[in-house]
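The complex appears here without one of its protein chains, the remainder shown in place.
Chain naming follows the written order as A and B, and within any one chain the residues start at number 1.
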């Protein structure tokens, strides 16, 4: 694929419509996605509770890049390319663990937790150790969420996201949580289809019986009409009352939406939950008796936080659930879901893992099937881009528009 | 691969020889095969008994294209691209089933059996439903066989095949049959090797002990010589007597061969069977006691019907067996075999599935191994095209010549 081909594809994108097929299938577009979207933006990769102690590490694959996250002896989260500077061996094959130094399994080249090469046998007198330290990766923490940027010069507007989002997220004290469960699933589809699926609930009623226990039907867009005017008004009233109550408790709740206005695009909103109103569970009641931070009221709804290009999160009174979308191949994507509860909550007493994870395990699997049906369809020569609903697929359009804008700026 | 590369490959094809290796392996040649051979000719995909009732559907993959065949409320067989006009989702994932309307699993866009979009939630006022109906695919029925053409303008000479073949096939009343068995196998080889294998019986004696129970040794070509003059003459006599008898019963039997003369190339001939002379079974006797149509005489030989580029069929007094060759990848091909018997035949009483399918299940597996050995060989850098026998591989040459002609006309 020439740059011209990508340029033309991007140039003829029709607003309000799904993308042309090559965006979902072409190897060269995928490589451009890795280079420009995943290689030059802030990517959500982990939560701090995965790295509670100095020496704890996590490895995350972003395409062919493996990033080694490690908490150093000063308690700081560091990130490095997981590649030995000798002959390129993968340093840590495990997805997580703990280590003192970082020792290459091949010839025992040894790096400290700051990435400095501190030992390399058999190298000659003039060998420059300092020139052979691990290559660092930029890290940014946000209230317990860990983002990395593979580029030398990361987008600067991350700081605005951090300052705007910290008041929303901080009360949930994610960094003081523990991981209760983490599940990886692989979807046989392009990562953008996974993201588009996440950005609308048009498909929820017919596909997600478990999720829609707690979700309000009108929380994610609806074509207004006489038949639903009453329901929409009732939802607006509940929303206004809930926001007033939560803001009074010091919990910012109003929508911020800069999804397609910023390089580091995001959206947040604290949404009331239906029924028990407490948590995304099968009865909408909390899944963990021990509430997060200093919360005492379980009915805090769900604070949702969506980021471009690859994550979403729901912060509730009792747990936080985070989703990272990590592309593997043009038609294969990893979705990693992490559930965190209060560090002092006791499994089997305060919470039950099956109950905690039931809604999203079911929903993820349903979404996987939809993504895979979409992938099969867009791969069909008969596919042509179709129209998004302006009522229910506005955020899909914002994702797609952001993607096209960023690719136009960087890749074409 | 440039068009020049394909053009040169086609230009230097040596008559009477197998094709050069790229025709069997190259991804770009395969894409050209899909676009020009499978995308612009009449492709055999199903038999009518797969769709007995209104609402019955079958999906068939032709390369990346999925075709949805459905019998509409008027009893007519329709075909559509199996792709939602909203965001491209595969509409029907199942290979067969029944439905009232065609409802997309993603956002419930709903089409009637004529392909019209009759329901789409949340779309705005100006949305043009008529512009978003399912994309139709051309269908042609021939005495119970279902052909489709993915092109906007299908080859017109299909009508000649229909008018010439109907008298041969109609007496077997395939459309009034039921499917007794259908078996899919995947061959690790290029679809053209599967077709070449089908178009000769030079390999039969050494490889197909079950099939050669009923096949006459001289029915598919032989180099004449003193040692076989008597056998050949005996076969000619049987053939002449059989044809006279069958034609007298109103069953056209003489050979028609326009395999390499027409765009919609085909060949037919009613051939006597050896031993019991009734059916392709392990004893050459009928596999189903209830004969097809209004037949009373089981000894009708086998009416064979071969079509370019992807099917062959044997119509006997008691059953019809049909083969569809569907390319999956340059080195992977689906062979779908369907056995049909009289609609009123009762399994376990009139026929036994294991007995009905024994010969072709064994033969297909033997052919799969041969195709796979050929694929391994033509992938070897040492491979070079070798000579076809003018006596036993004449129909292979006709297949290859047809392919090269069609590709020269359309692709180069």
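The working rule: a residue touches a chain if its C-beta (ideal position, glycine included) is under 8 Å from a C-beta of that chain, and two chains touch if they have at least 3 such contacts.
Please read these numbers as outputs of a predicted model, since none were measured by experiment.
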item: Omitted-chain contact residue, chosen from A:7, A:81, A:262 or A:408; value: A:81
item: Residue ranges of chain B at the interface with the undisplayed chain; value: 18, 21, 196, 202-203, 206-207, 221-223, 369-370, 373-374, 376-393
item: Interface residues of chain A (partner: the chain not displayed); value: 39, 63-66, 81-91, 93, 105-108, 121-124, 127, 132, 135
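Rule of thumb we're sticking to: only the chains that are shown with their structure count from here on.
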item: Euclidean distance of C-alpha centroids - chain A vs chain B, Å; value: 48
